[in-house]
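Just one protein chain is left out here, and the rest sit where they should.
Then we have chain A:
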Amino acid sequence: MMDTKRTTFNNKLLPYLLLAPQLIITLVFFIWPAAQAVKSSVEREDPFGFSTVFVGLTHYKRLLADPNYLDSLLRTGVFAVAVTLLSMGLGLAFAAAVDRLARTSRIYTTLLVWPYAVAPVIAGVLWWFLFNTSTGIMPYFLSQFGIKWDHDLNGTHAMILIIIAAAWKQVSYNFLFFLAGLQSVPHALMEAGAIDGAGPVKRFFTIALPLLSPTTFFLFIINVNYAMFDTFPIVDATTSGGPAQSTNILVYKVYQDGFIGLNLGSSSAQSVLLMLIVMVLTFVQFRYVERRVQY
C-alpha cells in the first residue's frame, strides 16, 4: 500500500503543497472534531458553559445502562440486518436473472440501476406518501386484506416502512456488484455443470453462489455501513425516530440528543461509540480488499 514509483521527483516542498488542501481539510473538519468528541465524552459542562469537569467514563457508563440507548442499539441492529438482507436478496435475484439473458441485459440493467441516484430524503418522502395513513395507496391496498396500517402509532409498521425505503435505494448498488460478480464466473464451469446434468437453478446454487462469496461478503459490510450511517435522511423524512422511539436508530439518536436535546456529553459518547463501529467495519472491509488483491 505504501509503494512509490521506481523513479521519483525530488522536489522538497512540492509534495507538501500538493497534499496541503486535503490534509488541512481532514485535520480541521475530521480529526479535530473527532478528538473534540472524545474529549467532551469524558467531561461535563456546567449549564452555562463556563467550566468543564473531567468525569471519566461516566457518560459511557450511563449510556450503556440507559434502556433507551440499548433499545436504540437493538433497533439499529434489526434495521441494518433487515435492510441488508432485503436489498442484497433482491439485488442478487435481479442480477441472476439479468445474467441469464444475453441480448436484453443492457436494457434491464438500465431499468434497474437508477434508484441509486434518488436522494435518500426524497426516497423517504416518496415512501411516506405511498404509506400515508390517510391518503396513501399502500394502506388502502393493505386494508383489503384486513391489515390496518398505521406507522404513526404502530412501531413495527414504522420500522417496516423505513426498512423498505432504505432497502429500495440500495438494491441497484447490490445488483450491479452481483451482476459484475456473476459475469466473471467462468463459462466453462457452468457448461461442465450442465453436462453433469445440473439444471440452471442447481448450477446457480452450487457453482455461481459459492464463487460469489467474496462479493457477498464485501457487499454485506458495505450494506451494514449504509444502513447504519447513510439512512439519516430517510428516518428524518418519514418517522423522525417515532413512534415512541421505535425507529430511533443510532445516527438519528446522536443527532437528536446533541442538536435537539443539547446533551453534549452523552451525544459525544454516542459519537465515539459510533466511530468505533465504523472503524471495525472499515478494518474488516480493507482486510478483505487487501486479501482479494493478492489472488
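Please note the rule applied: a residue touches a chain if its C-beta (ideal position, glycine included) is under 8 Å from a C-beta of that chain, and two chains touch if they have at least 3 such contacts; residues count from 1.
The rule is simple: contacts and distances are computed from a predicted model.
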Among "Tryptophan synthase alpha chain", "ABC transporter domain-containing protein", "Peptidoglycan glycosyltransferase MrdB" or "sn-glycerol-3-phosphate transport system permease protein UgpE", UniProt-listed name of the chain not shown: "sn-glycerol-3-phosphate transport system permease protein UgpE"
Residue in contact with the excluded chain [from A:V78, A:L101, A:L153 or A:A244]: A:L101
Contacting the left-out chain in the complete assembly, out of A:L27, A:V53, A:L74 or A:A244: A:L27
For chain A, the residues touching the chain missing from this view: 1-12, 14-16, 18-19, 21-23, 25-34, 36-37, 40, 90, 93-94, 97-98, 100-102, 104, 108-123, 125-130, 134-137, 140, 168, 171, 173, 176-177, 180, 187, 190-191, 193-194, 200, 203, 218, 222, 225, 229-230, 232-233, 236-237, 251, 254-255, 258-259, 264, 267-268, 271, 274-275, 278-279, 282, 289
